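The next block holds one structure in the form of structure tokens; read it before the comments.
A single protein chain has been omitted from the complex, and every remaining protein chain is retained in its original position.
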Amino acid sequence: MNTQKIHWFKFSSPQNFYFLAGRMWPWFAVLATVLAAVALWIGLVMAPVDAQQGQGYRIIFVHVPAASLSMFVYLVMAGWAGFGLAFNTRLSGMMASALAPTGAILAFLSLATGSLWGKPMWGTWWVWDARLTSSLILLFLYLGFIALQSSIDDPRRADKASAVLALVGAVNIPIIYGSVYWWNTLHQGASVTVKGASIAPAMLWGMGLMTAAFWMYAITMTLVRVRAIILDRERHAEWVKHAVE
Amino acid sequence: MAGANGVGKTSLLRMVCGLAPIDSGQILWNDTPIHSQSDVYRQDLCYLGHLNSLQESMTVNENLVFTAALAGNAPEPTQLQEVLAHFGVRGRGEQLVKHLSQGQKRRVALSRLALSQARLWVLDEPFVAMDEKGVRMLADLIASHLGKGGLAVITSHQQVDIGTLAPQMLELRT
Amino acid sequence: MQWNNWNEFLAMGGYAQYVWPAFGLTALAVVIEVIQVRAKRREVLRSLHAQFESEKGDSQ
Partner (left out) sequence: MKKLGLFGVMAALLRREVSVALRQKGEVLTPLVFFVVVASLFPLGVGPESALLLRMAPGVLWVSALLAAMLSLQRLFATDHADGSLEQMALSSTPLGLLVAAKALTHFLLSGLPLVLMAPVLGLQFGLESRSLGILMLTLLLGTPTLSLIGSIGAALTLGVRGAGVLLSLLILPLYIPVLIFGAGAVEADAAGLGIGGHLSLLAALFVLSVFFAPLATKTALRISLE
């Protein structure tokens, strides 16, 4: 128990985490590439055609992973932010700000692919469907976080202020989603649900592997980005000099 | 507390008040860290920073009543008159703050000390922008506060005037 | 295997103009993010080297 504790706190210092992340990210990058290749093969080549949506359904192999992960990354970000506020650890704020751009990109991808899927299915690029609308709002939340972070010069203060924002956002997400879904049903939205009476195993495999690939990708990006942030913030520490040279 | 400009006097005072975070070490009040008893500590604390904390479109009296209220006090009108007279801004009570001169504003801000019942005064450069008479009066006020068992932490870059007053001098250097 | 030849694969059952942009956009986003992250690291390293150089100058 006790040794475990020491172990964790050792890696929570930016210096140790810098080296740990440096050793870890290539593995995640390789995993992401391999998983993505297999998932693409299954999703694009092996999986059977969908009875209702034809070949167009294959968009969900990127849409669903992007949508689910963009949501999850926000929660992880808020988790780091809350941890940083509670225990005043420097690494937490850096992790939160390293996660934000990846989350925003995923939210954007979820929107764009959702819209590309919607055009053949609904006949228009954009429908005020509950899922698309809430992806849009999630993108706004990410942009707000990034904007607040970048407009405060003192990094410690920027971390803390955006941590408060991330927590407020995380508390509000269920309320916002709930209200958007409610609004959508009220207005009899054009939401098309995939009535998967029998989803072929290959479809499930493709989606699951692609989701795993997205995870590994997001972890890789976050680790590499947090390394740059750590170097930037700790620029006056002695170890940075040795690490860089 | 003395030291050149930019040496960190204000930052230290803000730490003493619990406004700024402390990287290492701790600040004790009655043998307890201030962060674990902030409500009690704030009752004993009166802070006066560079800024006067005066709302420009309110009268002098309204301002004094409000800041006293923040400490949980409700001063009588006669008390306000006395205090203002003592600080050389007699009869200005009903004037709007924005119509006062800089020196007068500073005096009004300092007159809050006389209304405060806090034991610990934390004053950042209180002697700045004061004429000789004002300096002497403020020095007397602080001396009587110390005489009553009070405590004051004061910064100044004018060593002379504070030297006669302070039982303890601390000089900050980079 | 769902496809008989390349043309069929590329046509995506008539949905090519939606499916390929979706995958292409995702790939593009990945490429852009990778470039951006590497640029950020390089920029930080450059500014660090500049800082170390100036510190060396100070100590001499």
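Labels for the chains are A, B and C, by order of writing; each one numbers its residues from 1.
As a working rule, a contact is a pair of C-beta atoms (placed from the backbone, for glycine too) under 8 Å apart; a residue touches a chain by one contact, two chains touch by 3 or more.
Given the structure is predicted, the values throughout are model-derived calculations rather than measurements.
**Q** Of the chains that are displayed, which are in contact with the missing one across the whole complex?
**A** A, B
**Q** Looking at A:32, A:104 or A:141, which residue reaches the missing chain?
**A** Missing-chain contact among the listed residues: A:141.
**Q** Using the document's definition of touch, tell me which of A:176, A:202 or A:237 contacts the absent chain.
**A** Going through A:176, A:202 or A:237 one by one, A:176 is the residue touching the chain not shown.
**Q** List the chain A residues touching the unshown chain?
**A** Interface residues of chain A facing the absent chain: 85, 137, 140-141, 143-144, 147-148, 151-152, 157, 160-161, 164-165, 167-169, 171-172, 175-176, 178-180, 182-183, 186.
**Q** So that we can see where the missing chain sits, which residues of chain B does it touch?
**A** So the residues of chain B touching the unseen chain are 17-21, 39-40, 42-43, 45, 47, 49-58, 62, 65-76, 79, 115, 117.
In the analysis below, only the chains that are shown with their structure count from here on.
**Q** Please tell me the distance, in whole Å, between the geometric centres of chain A and chain C computed from their C-alpha atoms.
**A** So the centre of chain A lies 16 Å away from the centre of chain C.
**Q** List the centre-to-centre spacing of chain A and chain B in whole Å, with centres computed as mean CA coordinates.
**A** Between these chains, centre-to-centre, one finds 50 Å.
**Q** Measuring from the mean C-alpha position of chain B to the mean C-alpha position of chain C, what distance in angstrom results?
**A** That pair's centroid distance is 57 Å.
**Q** For chain C, give me the residues that contact two or more of the other chains.
**A** Residue numbers touching two or more other chains: none in chain C.
**Q** Using the touch definition from the top, which residues of chain A touch two or more other chains?
**A** As it turns out, chain A has no residue touching two or more other chains.
**Q** Mind listing the chain A positions that touch chain C in their complex?
**A** Going through chain A, the ones touching chain C are 40, 44-49, 54-56, 58-59, 62-63, 66, 101-102, 105, 108-109, 112-113, 116-117, 119-120, 217, 221, 224-225, 227-228, 231-232, 235, 240-241, 244-245.
**Q** Over in the complex, which chain C residues touch chain A? Could you list them?
**A** 1-3, 9, 12-15, 18-19, 21-23, 25-26, 29-30, 33-34, 36-38, 40-41, 44-45, 47-49, 51-52
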